[in-house]
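Moving on, here comes chain A:
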Amino acid sequence: MNWNAWIPLLVVASSLLPGLIIFRLPEERVRTRITLNLIGAFLKLVLVGWMLWGVYQGQHFETRLALLPDLDLVLRAGPLSLIFVSLSTVLWLVTTVYAIGYLENSPHRSRFFGFFSLCVTATVGIALSGNLITFLIFYELLTLSTYPLIVHRGTEEARRAGQTYLAYTIFGGALLLLATVWLYTLTGSLEFTPRGFIHGLGEEHRTALIIIFALFITGFGVKAALVPLHGWLPQAMIAPAPVSALLHAVAVVKAGAFGIIRVVYDVFGIESAAELGVMSPLAWLAAVTIIYGSLRALFQNDLKRRLAFSTISQVSYITLGVAIAGPIATIGGVVHLVHQGIMKITLFFCAGNLAETLGIHKISEMNGVGHRMPWTMAAFTVGALGMIGVPPIAGFVSKWYLGLGALEVGEGWVMFVLAGSSLLNAAYFLPILHRIWFRKQTAAWPHEHNFGNKETAWALLLPPVVTALMALAAGLVASAPFSPLEWAQLIAQREFYQP
Partner candidate 1 sequence: MGITFIDFPWAIALILLPLTGGLSCFLWPSVSKILGLVTVIGVMLSATGLGWLVIDKGVYHYLVGGWGAPLGIELYVDGLSLLMLMVTALVALGVSIYSIHYFELSYQRRFWPLWLFLLTALNALFLSADIFNLYVTLELMGLAAVALATLTGSHDAFTAAMRYLLATLLGSLAFLFGVVLLYHSFGSLDIAVLSERFESNITAWAAFGLISAGLVLKTALFPMHFWLPPAHANAPAPVSAVLSALVVKASFYILLRLWLEIFSQLDTDVDILFGFLGSIAIIWGSLQALRQTRIKLLVAYSTVAQVGYLFLAFPLAEKVGVTAWSAAVYLILSHALAKSAMFLAAGNLLRFGGHDRIADLDRVAQRLPITVAAFALAGVSIMGLPPSGGFISKWLLLQSALVQSQWGLVGVMLIGGVLAAAYIFKVLGRAFTQAPLPHEPGVVPATMEWAALLLAGGAILLGFFASEILAIIEIGSPFGAGEVKL
Partner candidate 2 sequence: MEALALLQDVFDILLGFGLLWLAWLALFSLDLFRSIVSFISFGLLMAIIWVRLDAPDVALAEAAIGAGLTGALFLAAFAKLQPASVNGKGSSINPQKQSSRKQLLRWLPALIMLWIASGLTIAILALPPHATGLTSEVTSNLTASGVSNPVTAVLLNFRGYDTLLEIVVLLLALLAVWSIGSSVPSIESEPGPVLDTLSRLLVPILIMVSAYLLWVGAHAPGGAFQAGAVLGAAGVLLVLSGWKLYPGLEGFPLRLVLTAGSITFVVIAILTMLVSGTFMQFPPAQASILILILEMVATLSIGVTLAALFIGSPPTDIKKL
Partner candidate 3 sequence: MLTEYVSAVLLVAGAIFYLAGTIGLLRFPDVYTRLHALTKADNLGLGLIVIGLSLQASSFAAAGKLFLIWLLVLLAGASVSHLVARAALHKGVHLWKR
Partner candidate 4 sequence: MNTVFLYALVGIGLFCLGLFALIVQAHLLRKILAINIMGSGVFLILVALARRTEGGIPDPVPHAMVITGIVVAVSATALALVMILKVTESSGQPEFPDEESK
């Protein structure tokens, strides 16, 4: 019995099964639900840890189930998979704790946590997918399982946000399906392969390949919120804070970005893609998105909306790193997948805390809130500074590698994009920090909850503090073994230097 063949499947099942059970739990069985959630989350963490260790030592983890006569459902743990799967697993645990605190007395928690677990299942599945069809399956599952989370509040506004989200993602999904099937009819394979699997195709398929690439980018671009496909993201802010945190930091946008990474590296391969001449347009698209997102963020008064536009901008760093097509830029892009996730989830947790504890939704209401909620706001500050790229926080590492990578391959213009974006980041984050710490409270908090002498509930406070510390750590000890940077370097090595 080869256990390694089952572990990827178990990783997926460790959130799927609790999720399915939770659906059937009566609303009032809070304890059972929490236990199930936490058991699942911890189990997943252990399994992923095992895989990390194993892959580090050169073991193979692969689950293969027959799906169609010549196509299998493949779950495989490679370096690239693991970096995303670890991120999801860790952040799932944190978010679960947060969500338990956040939704303490709200209705339909069973449904919420059920879909929440499905959502994580889908994300982990995306991360572990060993071929495009598996990827596609989990990708669509993600679409479907996030929809109920977005409309969770059951208001008319939520419904409309949900419809918008679907309109975008279903459209994207259709394009992905087309691209996948088309590619399959050309190559007869969909297996993710380092450096791609399209080399064998002759020159006569060049146009088709370019169109397929465009279809892939458009399809994934919807979830990765590439301009002009980003419209759903700010609207989806209607969802409860843990959902926003998950959508923005891990699940949805990252799934899109991860898809782009997969397509460029493991489907087309950097060299083939560059040869097709599709990388520069991608880089430009990413650059435009970075600047556009930052600019829009500047003018939002609603905190969550500002964070949403910031996400649009930040996720495109990943795309940019990929599109620059050099080894160092790759490191920057991939590592940003993790770093942005940790930092952004911190920010969303904090925003959620503000809303839940004090009823604050608008930036203009945040004057002096640092004194009321020092720990939360400290975490927020770490996240915000990291986003701007202040050393030694994680964001700095990403930007550093991106810049270096661009210079390495002679794409100097990227430096301007990075600089401009950092400036804009500063422009929309620093005023907030100024308000938090240096202004006096001007009006009563809109809707204050009393948590005794604590600034807020433990379950709400702990997650952002933990993730903020992680963001700090990722920057401080960036070159420690098993750090995101180390893995990113491993991946880059595999993509560029191995035959």
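The candidate set was assembled so that all candidates are chains of the complex that A comes from, given by their letters.
As a convention for this text, a contact is a pair of C-beta atoms (placed from the backbone, for glycine too) under 8 Å apart; a residue touches a chain by one contact, two chains touch by 3 or more; residues count from 1.
Here the structure is a predicted model, which means the values were calculated and not measured.
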Looking at 1, 2, 3 or 4, only one should touch chain A in the complex. Which number is that?
1
Which of the residues in chain A end up touching candidate 1 in this complex?
23, 65-69, 107-108, 111, 133, 136-137, 140-141, 143-144, 147-148, 151-152, 154-156, 158-159, 162-163, 166-167, 170-171, 173-175, 177-178, 181-182, 184-185
